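A single protein chain has been omitted from the complex, and every remaining protein chain is retained in its original position.
Naming follows writing order (A, B and C), and every chain is counted from residue 1.
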Amino acid sequence: MLFFRNDYSAGAHPAVLEALCRTNADLTTGYGLDPRCEAAAETIRRLCAAPEAAVHFFVGGTQVNKTAIGAFLRPWEAAIAASTGHICVHETGAVEQDGHKVLHLPAPDGKLTPDTIRAATEAHSSEHMVVPRLVYISNTTEVGTVYSLAELRALRAACDDLGLLLYCDGARLGSAIAAGDAGFPGYAACCDAFTVGGTKNGLLFGEALVIVNPALQPYFRNCMKQQGAVLAKGRLLGVQFEAVLKDNLYLSIAARENKLAQSLAVGLRALGVAFLVESPSNQIFPIFPDKVVAGLEREAAFEIQEKLPEDRTCIRFVTGWQSTEEDVEGLLAVVKRLLTQ
Amino acid sequence: MLFFRNDYSAGAHPAVLEALCRTNADLTTGYGLDPRCEAAAETIRRLCAAPEAAVHFFVGGTQVNKTAIGAFLRPWEAAIAASTGHICVHETGAVEQDGHKVLHLPAPDGKLTPDTIRAATEAHSSEHMVVPRLVYISNTTEVGTVYSLAELRALRAACDDLGLLLYCDGARLGSAIAAGDAGFPGYAACCDAFTVGGTKNGLLFGEALVIVNPALQPYFRNCMKQQGAVLAKGRLLGVQFEAVLKDNLYLSIAARENKLAQSLAVGLRALGVAFLVESPSNQIFPIFPDKVVAGLEREAAFEIQEKLPEDRTCIRFVTGWQSTEEDVEGLLAVVKRLLTQ
Amino acid sequence: MLFFRNDYSAGAHPAVLEALCRTNADLTTGYGLDPRCEAAAETIRRLCAAPEAAVHFFVGGTQVNKTAIGAFLRPWEAAIAASTGHICVHETGAVEQDGHKVLHLPAPDGKLTPDTIRAATEAHSSEHMVVPRLVYISNTTEVGTVYSLAELRALRAACDDLGLLLYCDGARLGSAIAAGDAGFPGYAACCDAFTVGGTKNGLLFGEALVIVNPALQPYFRNCMKQQGAVLAKGRLLGVQFEAVLKDNLYLSIAARENKLAQSLAVGLRALGVAFLVESPSNQIFPIFPDKVVAGLEREAAFEIQEKLPEDRTCIRFVTGWQSTEEDVEGLLAVVKRLLTQ
Partner (left out) sequence: MLFFRNDYSAGAHPAVLEALCRTNADLTTGYGLDPRCEAAAETIRRLCAAPEAAVHFFVGGTQVNKTAIGAFLRPWEAAIAASTGHICVHETGAVEQDGHKVLHLPAPDGKLTPDTIRAATEAHSSEHMVVPRLVYISNTTEVGTVYSLAELRALRAACDDLGLLLYCDGARLGSAIAAGDAGFPGYAACCDAFTVGGTKNGLLFGEALVIVNPALQPYFRNCMKQQGAVLAKGRLLGVQFEAVLKDNLYLSIAARENKLAQSLAVGLRALGVAFLVESPSNQIFPIFPDKVVAGLEREAAFEIQEKLPEDRTCIRFVTGWQSTEEDVEGLLAVVKRLLTQ
């Protein structure tokens, strides 16, 4: 079975696994208060050119989104997100469970703009309404698109103007950096807080939250504990991030994933396949006739994105650290066969 | 430095680490919907003689307590716990954060009794009060004591009588089973739900929640996701539990930990040391003059439990899977020297 | 100033005020456990032909929506509402504050249909999504439209089919009953719970919640107290509802309000005025050129509903128990003058 279902189905990249094995017998204080976590945090601060940032390590993405947004907002405040945003639909109402409304904004390409943000804040001017306070973006987005540095800066300017916080869910930040023109320092400069996703970039698990805005830093570890988001053997997160941030491995993994996905996209386009949206990252969203999708399901693993009119279906192909050129070539051969049957 | 700080400072037991490495390249569906988790769940159901139980895997203990209690209770319902209970003090108000009061009951030895539970329910009879609904116990308790099977059965009878749920936090369930007379089936027979702790028993991380009561089972996975408690590469939990539940390793690790701690306790008693409480498990709570404690801190790692009158301090020694007889002998030698200086 | 701003700006209808004064010196048990509340509840049960319904009295509408929805839902469950629904926008995220997502569904005329409900439930089929569980409708709706009995029955059938609860916010139930073909028994037959609004129908304050579904009745008073929704001098609610439910006063007030508003609508249509939507109740939504609105603001009190293209604005006129034919005639004269200037 050709595997393009997602980027979190294999275990850890060998370098990460090796680090875990090498340090397995170490004895360290728990809960992330250990030298490995401190070293990894320091590396992230250096990469981001953000020496005063607070860096916290989480096991998962919903966990970090929920904890950060819950900690940053006051009870009457709401988050703004693209309606495709992960927090809108696919986290079982985790943000609402902590008391905050999420305003769903239209965003055909998965990206918010200063105009949509401004319209949402202007529409919430009454005391009988929630107060929009935090802009949630994902980069890469849920449809594989990528914010450019100019777009991030424009969002930052709009947030400054409107008194909003900018939070970036970087579950696939590696892919976004590798595919875009904003590096770690760009995120640190534009966002009040953002995550550096590890789970989908070669770790067994792990998301690093970088809190740049000093006003959001105090007591954050209490919030983490309250949310059940502190890992007892916390150093496991530090060890993994140290390993993946060494020798540029983090971005190498991401760049390779992007390249394989884009190579697949090029091959599909050559076969006349259309796409939901142009996505330069490791997620692509081709559209096939339903009967081709049915055939594909027998030979490849992938997700259905959306049923479309005229018996067509948009599906998602994702590459992971374990994907190979052979996988891509194999999939293209299958698609070609199915399209010409 | 002699290490008796806790049982979650080393990495994984070698057998567990080997299993993780062996399966690292596998490609499985995420979120715990994979053959490894299903197999581990099936093993737990078999060990518990609870074929209809739902088994869910979590990364951490606060996470599972918070998710389970939040899912089981209605808004007006409260949890009852010994005032030493982990949810009372050391989870940063995680249960309250989800809207539920925790009633702290006195329990000098860390154990609730039918009488204390009954008194608490009788004291909450008005519509202007919360309704006690869930009894939270820990086994082993936070002071190392262990509920016997008879005690568990008495709690079950009281809960039946009072319309209460019985939930057991088994972060150290291995130690409790190894030190006590209740086995897995005893917990399944007495509790509506309980956890099988892995983090403190040889895993990198992992707590298995066993929901015996069918009324508490529906939609539980939605709750887990809402709480950010679903691990993307969920099979890591299944793989680890499979490894530790094989060949009785889970209880072997626990029995060995208990034995080392009890051997330490015997040695300390022989030196005339008193204890906070009699604890037959892998946590012991000796009392020393403050100046001995100061000396110990230079040669051993441990936690302070409580300052006591007359310049004495109760401290905690914990053994883990990595502890050795040499560690115990070394510590006894240090204590002997310090006491006789 | 001609007053058409809303239906909660005058005090109580004289009959209600008289009852409050007459009973002022009575001494009764607090919190709604008094003969006046019991008598009013019994009257409501009788009017609704729902002898087993639980009836609870609240001071305000947001309070009752929040308390009921919070009590009826489990943590993973969501409410479904028309995007114009009061709980969606104008209650400052009250439902989300208690942990529940509100799904906003499109509804141009303010009304949900079986099809929109069905589509929403079908779109939420994953464990990573909230579970739609309660359908929130308002009758009259926020744009003055009214569900017919056939529409209510169709919603009930859809809810039965989909396993959903049907909750009707009857802040203006009097107006809906007077304008529509469903009486109190129709609401009791179709809804799991609904409110009988008093604040906008002649009371100083007061909403009666009728819980028809017995599964939703237990411990509801604990929830009310927890939400701060129990009035100390609770009999004030019973006294007022007794007064307004006597001799059909409740529906007389509503019918008169509707008649005045419809008389105004007829007059405006005769002047060529268009409307946002056809609304047969005491709220109407005419559209005027902006300069007419500016002129109106100097002579009448009303709310702006929505800015429209081409320099037009939709505004809202509402009649209350204190409105008079002279008010209507006066407003028509002003509009006529402004339109012809």
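In the analysis below, a contact is a pair of C-beta atoms (placed from the backbone, for glycine too) under 8 Å apart; a residue touches a chain by one contact, two chains touch by 3 or more.
Predicted model only: the values in this text are computed from it and were never measured.
Touching the chain that is not shown, out of C:T121, C:S175 or C:Q226: C:Q226 (per the contact rule at the top).
Across B:D109, B:E127, B:E299 or B:E329, the residue that sits in touch with the chain not pictured is B:E127.
When the full complex is taken into account, the listed residue touching the unshown chain is A:G70, out of A:G70, A:G144, A:G180 or A:G320. Contact between chain A and the absent chain runs through residues 31, 70-71, 74-76, 98-99, 127-131, 219, 221-223, 225-226, 230.
Annotation for chain C: contacts to the undisplayed chain at residues 3, 5-6, 8-12, 17, 20-21, 23-30, 59-67, 91-94, 97-98, 199-200, 204-205, 222-223, 225-233, 236, 301, 322. Panel shows chain B; residues 75-76, 78, 89-93, 96-102, 104, 126-130 of it touch the chain omitted from the view.
Keep this in mind: only the chains that are shown with their structure count from here on.
The innermost chain, defined by the distance from its C-alpha mean to the mean of all protein C-alpha atoms, is A. Where chain B touches chain C, the two copies mostly use the same residue numbers: shared numbers make up over half of all numbers in play. The centroid of the Cα atoms in chain A and the matching centroid in chain C are 42 Å apart. Chain centres here are Cα means. That of chain A falls 34 Å from that of chain B. Contact with two or more other chains is made by residues 75-76, 98-99, 127-130 of chain C.
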